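First comes the structure, then the notes that go with it.
Here's a slice of the assembly, chains where they normally sit.
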Amino acid sequence: MEKAYAMVLKQFGGPLECREFPKPQPKNKEVLIKVIACGICGSDVHVWKGEDKRSRLPMILGHEGIGIIEALGGEEKQDIMGRSLREGDVVVWNRGVSCKACYTCLVKRQFYLCPSRWTYGFSKSIDDYPFLNGAYASHILLTPETEIIRIESREKAGDQDYAPYASLCCAGTTTACAFEQVKPESGQQVVIQGPGPLGIYGVLFAREAGAKTIIVVGGTPERLALCQEAGATHVINRCQTQAAERLDLIKEITGGQGADVVYEMAGTSEAVQEGVGYLAPGGTYASAGVAVDTGEIPINWFRDVVRKNARIQGIWVGDGKNTWQALEVYRRHKSLLDKMISHRLPLTEAHKALQMMEGKEVIKALLIP
Amino acid sequence: MEKAYAMVLKQFGGPLECREFPKPQPKNKEVLIKVIACGICGSDVHVWKGEDKRSRLPMILGHEGIGIIEALGGEEKQDIMGRSLREGDVVVWNRGVSCKACYTCLVKRQFYLCPSRWTYGFSKSIDDYPFLNGAYASHILLTPETEIIRIESREKAGDQDYAPYASLCCAGTTTACAFEQVKPESGQQVVIQGPGPLGIYGVLFAREAGAKTIIVVGGTPERLALCQEAGATHVINRCQTQAAERLDLIKEITGGQGADVVYEMAGTSEAVQEGVGYLAPGGTYASAGVAVDTGEIPINWFRDVVRKNARIQGIWVGDGKNTWQALEVYRRHKSLLDKMISHRLPLTEAHKALQMMEGKEVIKALLIP
């Protein structure tokens, strides 16, 4: 095959157009990936509609990709675990690329906050190197600096269905980052707001942290059921309860204490406002779901922050380490996480997939080139 | 002397009345203190006006006391450093008493969040044991569980002026607790909002944590000058600048980064709303000043919390460890901290002192029995 193709967004809110590209020859440590699948992320909807300030048109969306190495640039290239990469390996990659040379990377050692960080499928147009830079495509070209993680070596990669691993790169990574920064102690009680992909990963991470109680608050019965299957000890349906009832329920379940940790994975102002009230004294609120500016959220500062000696921790994306952590969780809970994929569409139906995502008709949809 | 006396509050907002009490005989590990001085704290004004829900009338205010041991109950009693206490020793004490037996004390190990915690000068009426339970008094009776810290042994205690140490018990302790939970790394850049007693201690703690830059924002030139003397590298007068200017100044001083840590020691909604905006990505906002319910504060959650991966840490009071830490800071910076005491009034003028505090005419005023 001499050509690659990708779905290109030319106008915010408009349809995505399938377009052919010359297939690039990787140089140096560049890696050409044949895409197996790309997840549709909630933030793709924001990009599509022009709500994300980082975007430049015309562009290729897609930051939740998984694929097979089709070609490698000349030099030896390793994944972040130190394994030599070869054609045929199945891989994922850190969707963001940081400079590793600035104050944030070297002094704060928080790569994901690097001011020069750019993201596949988000921040570049098709006129910016590496051009094929989003995963709504048959191929994507990874730059030498991109952090790659091998899922399966070419020897072992068989007929297995690798497409569902696509959720690692965004949902899995961000959840891992939340749990890296805010890990429950053994025996603690946890609330997760939002039973979407982050929330489902969240239940597994909470279980693997030794949480005693895992309460999920959400509005969709199917998602809540999947959370229970993943190990949630309690679920609360947001559509069948009032806020005051939910607070009472959480107090009751936690033996009157409130939650030691609340993970906000819902992305709404209402969730934040309500969720900080769930905390026990000394508790922590980890907010990972709010991905676009939702304006100001009123917080009862004395009651919910100071008097409780509470910690609020904003969680922004994550990095390659977290993708790897999510992969390890995936391996241990594959059959459960595979169920998260509710829909698969051909790549050319990207537009339809975005509309379904906007309408919250899916848990996680994949585009298959 | 057979009698003790105390200033008693009988009606919220009303005058305090000097009243005689029989002087108690300490039993078991109780300790009777002859008060040297008691500080007037901002929260005393809230108690006086009935804005603190913990208060029960008639009561004796005063939680920032320092005194001399006048009598000890039968058994051997040690201070928290393991030194045997004797009559004549100069001491301070943890203003709060926790149960050391509950979930919060034993599992969370955060004594100051103990739900049974009560506070001298705050939460008990004169009808509640130990009756003489506030430091606006000639004497105060400390219960066996009270954490005492010796400042000077009776052998060494001479004519020195110990009264200024009174600020340790609240301002010093809370500041130490803030820095125990949120300590700047060596070389980090810090903003302190509010140059009152907490802020002045804050400058010293920040210096002693190796902060490179210490910016104090406040409205009173005298207080800002004292902060500079304590080691603030920059001060910004809130009354001579607009919020946007202050933000620009802080960006400029910090080389465009913003602050690694902001300590809120001002106690107002405006300070909080403005201060979270000072943070650099990855920064921490430690809020220690808001001591009464000020209602809801609107926070731009995406911009200031999630996108920055910021941490907000509520700081509630502190415990005996923190009082001891503040004492050690006091010893190293005594001449500076002594200057914090702007006024001394006779105990009987407590009412006037509260009015001065309310009018912000003082930095720290002391009542002298």
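As written, the chain order gives the labels A and B, with residue 1 at the start of each chain.
The working rule: a residue touches a chain if its C-beta (ideal position, glycine included) is under 8 Å from a C-beta of that chain, and two chains touch if they have at least 3 such contacts.
Please read these numbers as outputs of a predicted model, since none were measured by experiment.
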item	value
Given 2 placed chains, full-complex copy number	4
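FYI, only the chains that are shown with their structure count from here on.
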item	value
Chain centre separation in whole Å, for subunit B relative to subunit A (CA means)	43
Subunit A contact footprint on subunit B (complex, rising order)	103-104, 108, 110, 112-113, 115, 181, 257, 269, 272, 281-282, 287-288, 290-303, 305-316
